[in-house]
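Removed: one protein chain of the complex. Kept in place: all other protein chains.
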Amino acid sequence: MPYVNIRVAGTLTKEQKAKIAAGVTDVISKEANKPPEAILIFIDEVAKENIAKKGILLDPPE
Amino acid sequence: MPYVNIRVAGTLTKEQKAKIAAGVTDVISKEANKPPEAILIFIDEVAKENIAKKGILLDPPE
Amino acid sequence: MPYVNIRVAGTLTKEQKAKIAAGVTDVISKEANKPPEAILIFIDEVAKENIAKKGILLDPPE
Amino acid sequence: MPYVNIRVAGTLTKEQKAKIAAGVTDVISKEANKPPEAILIFIDEVAKENIAKKGILLDPPE
Amino acid sequence: MPYVNIRVAGTLTKEQKAKIAAGVTDVISKEANKPPEAILIFIDEVAKENIAKKGILLDPPE
Partner (left out) sequence: MPYVNIRVAGTLTKEQKAKIAAGVTDVISKEANKPPEAILIFIDEVAKENIAKKGILLDPPE
């Protein structure tokens, strides 16, 4: 019953999400020997002002 | 200090969320012997195009 | 496809986990109108020295 | 490679998020001896009707 | 700065984890146009008695 959470900065198109879901499911299914139908993926599209690296927001205040 | 995260596909009404919060708190409080006031619940309503099962988005591109 | 993550301080017996899983699944299934077989629950048992409230570990250094 | 997820009820200004990101990165960098550039922070602003304490939503139905 | 959390039931060998990390990074890098060095993956190996589907633990009490 693998659960996968993918958090990305900004937005993705539905086509991108579909390809990511298919590709990640394929990798985990093959490498971890899990049936694809048991794999559940949640994609979180997070605004850049809500993500920080090195203590600085990706979209900082001016 | 139990923390509970519930992620569902699509949206819930405020009434549904209230009942889920009450019911889940009751179960965990009773079965795990935790005081209800220590139980914190976060509900995430996730768009169907951001969830995949078997590698396919619940709301796939056409 | 609800996903539920329950994080508790300390450990639970297998019987407690079984009751929590059954009870939480029942609540979410009924209140959110989701089929029970779609509900996936992960329980994390977290050491008290890894949880803090009010800035103080539940199991603090002496 | 510390990953930090901060979930708050309601919204924050971009200035608040910037200060939180800077301050939390500083604390973890110093106390855990991790380079600041390896610290990744995600801030989730969660609606009060999606958070419950003691089984009651912070923004309950009337 | 994609963050990926993969939670699986039971354990994986280090070789399996290495292949999953490489494959998932490759998929997300290509499909989401993110540099591989920005992708951070955490794999959680969760005991079967801590995971439930349909309200039943994967490793239930006897």
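In order of appearance the chains are A, B, C, D and E, and numbering begins at 1 in each one.
Please note the rule applied: a residue touches a chain if its C-beta (ideal position, glycine included) is under 8 Å from a C-beta of that chain, and two chains touch if they have at least 3 such contacts.
Values in this document were obtained by computation on a predicted structure and should not be read as measured data.
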Chain C, residues in touch with the chain not shown (by the definition above)
7, 46, 49-57, 59-61
Which residue numbers on chain E touch the omitted chain?
14-15, 17-18, 21-22, 24-26, 29, 36-37, 39-45
Positions on chain D where the hidden chain makes contact:
1-9, 12, 16, 19-20, 23-24, 26-28, 30-32, 34, 51, 53, 58
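Methods note: only the chains that are shown with their structure count from here on.
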D-E against A-B, pair bridged by the larger set of C-beta contacts:
A-B
Express in whole angstrom the distance between the two chain centres, defined as the mean CA positions of chain C and chain D.
21
Distance between the centres, which are taken as Cα means, of chain C and chain A, whole angstrom:
23
When the C-alpha atoms of chain A and chain E are each averaged to a single point, how far apart are the two points in Å?
12
Touching two or more other chains - residues of chain A
1, 3, 7, 24, 26, 40, 42, 51, 53
